[in-house]
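Structure provided below as structure tokens; questions to follow.
Only a single protein chain was left out; the remaining protein chains are all shown in position.
Think of it as A, B and C in the order they're written, each chain with its own count starting at 1.
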Amino acid sequence: MVRFDSDYMAGAHPAIMDALVRTNLELTAGYGNDPYTTEAKDLIRKAISLPEAEIFFLVGGTQTNATAIDGLLARHEGVLAADSGHIAVHEAGAIEASGHKVLTLPHHEGKLSAEDVDAFITEFYADETYPHMVAPGMLYISQPTEYGTIYSHDELKALRDVCRNHQIPLYIDGARLGYALAADNADFTLSDIAQLADVFYIGGTKQGTLFGEALVVTRRELLRNLFPLVKQHGALLAKGRLLGVQFSEMFRDGLYLRLSRHAITMAKRLTEAFAEAGYTPVIASPTNQQFFHLPNNLIDKLREQASFDYWGVRGEEYSTVRLVTSWATKEEDIDKLRRVLQHICQR
Amino acid sequence: MVRFDSDYMAGAHPAIMDALVRTNLELTAGYGNDPYTTEAKDLIRKAISLPEAEIFFLVGGTQTNATAIDGLLARHEGVLAADSGHIAVHEAGAIEASGHKVLTLPHHEGKLSAEDVDAFITEFYADETYPHMVAPGMLYISQPTEYGTIYSHDELKALRDVCRNHQIPLYIDGARLGYALAADNADFTLSDIAQLADVFYIGGTKQGTLFGEALVVTRRELLRNLFPLVKQHGALLAKGRLLGVQFSEMFRDGLYLRLSRHAITMAKRLTEAFAEAGYTPVIASPTNQQFFHLPNNLIDKLREQASFDYWGVRGEEYSTVRLVTSWATKEEDIDKLRRVLQHICQR
Amino acid sequence: MVRFDSDYMAGAHPAIMDALVRTNLELTAGYGNDPYTTEAKDLIRKAISLPEAEIFFLVGGTQTNATAIDGLLARHEGVLAADSGHIAVHEAGAIEASGHKVLTLPHHEGKLSAEDVDAFITEFYADETYPHMVAPGMLYISQPTEYGTIYSHDELKALRDVCRNHQIPLYIDGARLGYALAADNADFTLSDIAQLADVFYIGGTKQGTLFGEALVVTRRELLRNLFPLVKQHGALLAKGRLLGVQFSEMFRDGLYLRLSRHAITMAKRLTEAFAEAGYTPVIASPTNQQFFHLPNNLIDKLREQASFDYWGVRGEEYSTVRLVTSWATKEEDIDKLRRVLQHICQR
Partner (left out) sequence: MVRFDSDYMAGAHPAIMDALVRTNLELTAGYGNDPYTTEAKDLIRKAISLPEAEIFFLVGGTQTNATAIDGLLARHEGVLAADSGHIAVHEAGAIEASGHKVLTLPHHEGKLSAEDVDAFITEFYADETYPHMVAPGMLYISQPTEYGTIYSHDELKALRDVCRNHQIPLYIDGARLGYALAADNADFTLSDIAQLADVFYIGGTKQGTLFGEALVVTRRELLRNLFPLVKQHGALLAKGRLLGVQFSEMFRDGLYLRLSRHAITMAKRLTEAFAEAGYTPVIASPTNQQFFHLPNNLIDKLREQASFDYWGVRGEEYSTVRLVTSWATKEEDIDKLRRVLQHICQR
């Protein structure tokens, strides 16, 4: 069985496991007050070319989103997001659980357009009843999106400008940020992201760490008192250094990007394998998630030897499925998938 | 200036004011533990033919919705509603503030179809990722809707059946319930509503009381401990008898329906006045809210002598406006509106 | 039966009812956008000698506390209060329901001392683990307290100074503020309260209106966006003018203080009646709430002809009870109480 269900199926890259083992029996202070966490913050500040940024490490993506959004919004405000956004769909209402509405706009292959965001906010305040409605207090986007697509530098800049005009912060969910940075058509760097976003996070869980996300606050005045807020959200890791050790490995000499590039290479080969079998992706995703619309009988046969998920509900005859590569995907797994596909489709 | 902005522009029907004045200096226990509240509950139980119903009086609609929905849902559940529903739009995020997501479905002139609701819930549980999503824990509808339309008895029954099949409660926001009951095409009674809904409320504020909504729990096991829950929501009126006195007047001898019928009669005359001027409603509303798509210059001239609100944002040349009648609308106000319309349109 | 259960047993002062009846059939805009509300705000601004204050009218005390406190605190902060404070005891967890801890300090006859508050905050930040604890983000006091006692001007100033030193706002719950102002030993005016408090409210419900509390924000930057916040808390009254009409009557020519003084006069006579029977108050309350420690058999006999509440739990042989006067208490009721007491105690 070869597995393409998600990018969080393996543990951590061996270099990261080695670092955890190497430091395992050291005794350090808890809650991130340790030298590894300090080192990791410095390495990330350097990688984003923003020495004054505030960095905070959390364990997972949903808790990072919930904590940051709760901290960024006033009580009467909500967060604007694509209706396909992770916070709008797959976080079990974590944003609402801390009291905030997710205000959704229709997505375009997972993305929001600056025009739509601008129009929404402009019309919001043009409606005389707006004080009875939830005010858009920030913008949430994912880079890459839940559909694997990426915003170009121009698109990000346009969204940032809309946010600045309306004086709301721009937040970027970077659960898979490395896979966006490593995409063939990426025309932005990590430093660009840090310049454009007010707050964002660099995902670790799906990128090669055991777990962990690095929340970056580029304008500190927007999100103060992160420590108690993180604690209140139940998101403070006692042995905080585990996050520091892992992110130090990631950013000491470019491991983060190298692992991301590998996943992209694997994704392209995977797409080629499907193309050879006559199936092109339903969305032109340049990242590690690939979506195909396949006949159910092909899916059924494929699933005997390869695991992957439906994207939404199984259809009558055709269904959309998602296959995901990662830093851990092996070439031989792609090769096996290709052979299985060839075998099924030849019959 | 004649005013059609809303149905909460006047105080209370004089009979209600008289009752409040008559009882004003009596000393009674607070928080609804008074004979007037007891009487009002009994009168409503009789009016809905449901002797075992639990009744609780609250001050306003948003707090009634927020309290009831919070009490009906488990923490991980959300409330299904039309995307035009009051809780989804004009309650400033009160539902989310108590931790629950409003799951929206597209409306059809303010209404939800049983098919859509059924399909949503069925597909929700067909999606393998559903434990990561907010589960639909109840259904919210408004009768009449925010567009003035009403659900027929069959439509209500179909929605109720879908809810029963999926084992979620049906909640009806009856802020303007009387206006639905008094509609020409209404094929349901108040008792029918009580039979069909698990929980609903009978609005007072827009129907002739100074304020007040009567929350009706037809199946008590669904919503226990209302008293502390209402208190916790800041929605417990110290002088609870003010609500009892008012609802007793409303339900002692049919005042509630009589006032509702008057508003419907006024709405029909108002619609006739527009029809004479060449404008028919954009939505066939049988209740007290009427919507027209008018040229902006007509709107501007009309507003010199009549007040009413835009429905959404003012357009480039045409805009949609809403005119609302109520128990307090006078025939002469409609007549004046007719004359103004004639005068403007003749030019 | 004469009744001393609480100060919210009657409706409104007749002058207020007259004003409500007089304006009843007028049509005005909702949600406080009406001339009566504007007038009431201006009258209060004049009464507190603070032209730039923001005023917002809400229906009841719990919702006023919950809304204001929610607006004043950051997410990671809690509110400091006496352990006898209304928000700590009798609001059914409304503060916690909006996510904030009530940090309690021991009370001294209902009051907090500036020393205790200062020591708490100082020790809080001296504890190295403070980022794991709820930070004191504001101070809540009641004037008069839940025990009927009042803070002197010096005591208020000392508390205000502690708050300023620690840069947290001082909030005063004035549900019965008039009864404090009218106390014989009151050495502060309403203007003093407005000078000392950052935010406070002037209670109406217990002071002669049907309902309603006037929230006063003396430093607007502390509590912006009140309208949507109030709406989100379900605390926005549709017919907002009902609050404006009532508070205009209260503050147009001193009715508020006149009614308060009457209650104090009645409280003194009530205390005299008990003194004649040999019982002095357990707390030297200069306001309208009086507490007595009485033998249970006296209580039982008294309750046959007078109603009042236990203060806490009934004891084995003696219990503490509370008797409350108000603007609506009649001299003849006190006289009757005196006669009943004499009659019982003579036997």
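Rule of thumb we're sticking to: a contact is a pair of C-beta atoms (placed from the backbone, for glycine too) under 8 Å apart; a residue touches a chain by one contact, two chains touch by 3 or more.
Worth saying up front: this structure is predicted, and the values here are computed from it rather than measured.
J.: Any idea which of A:84, A:113, A:145 or A:232 touches the chain not displayed?
T.: Residue touching the absent chain, from the options given: A:232.
J.: Quick one: say which of C:9, C:55, C:69 or C:92 touches the chain that got left out.
T.: Only one listed residue reaches the unshown chain, and that is C:92.
J.: One chain is left out of this view; which of A:37, A:98 or A:271 touches it in the full complex?
T.: The one listed residue touching the chain not shown is A:98.
J.: Which of B:14, B:106, B:131 or B:254 sits in contact with the chain that's absent?
T.: That would be B:131, which touches the missing chain.
J.: Name every residue on subunit B in touch with the hidden partner chain.
T.: 70-71, 74-76, 98-99, 131-135, 225, 227-229, 231-232
J.: List the residues of subunit A that touch the chain left out of this view.
T.: 3, 5-6, 8-12, 14, 17, 20-21, 23-30, 59-64, 66-67, 91-94, 97-98, 205-206, 210-211, 228-229, 231-239, 242, 328
J.: List every residue of subunit C that touches the chain not included in the displayed model.
T.: Counting over the whole complex, subunit C touches the hidden chain at residues 75-76, 78, 89-93, 96-102, 123, 126-129, 131-134, 309-310, 312-314.
Please note the rule applied: only the chains that are shown with their structure count from here on.
J.: Compare the CA centroid of subunit C with every other chain's and tell me the farthest one.
T.: A
J.: Can you give the rotation angle that fits subunit A onto its twin subunit C by Cα atoms, in degrees and rounded to the nearest 5?
T.: An angle of 180 degrees brings one copy onto the other.
J.: At the interface of subunit B with subunit C, does the proportion of residue numbers present on both copies reach over half, so same, or stay under half, so different?
T.: Here the answer is same, because the shared fraction of interface numbers exceeds one half.
J.: Could you please state the distance in Å, as a whole number, between where the Cα atoms of subunit A are centred and where those of subunit B are centred?
T.: Spacing between the chain centres: roughly 42 Å.
J.: Would you pick out the residues of subunit C that each touch at least 2 other chains?
T.: Answer for subunit C, listing residues that touch two or more other chains: 98, 228-229, 231-232.
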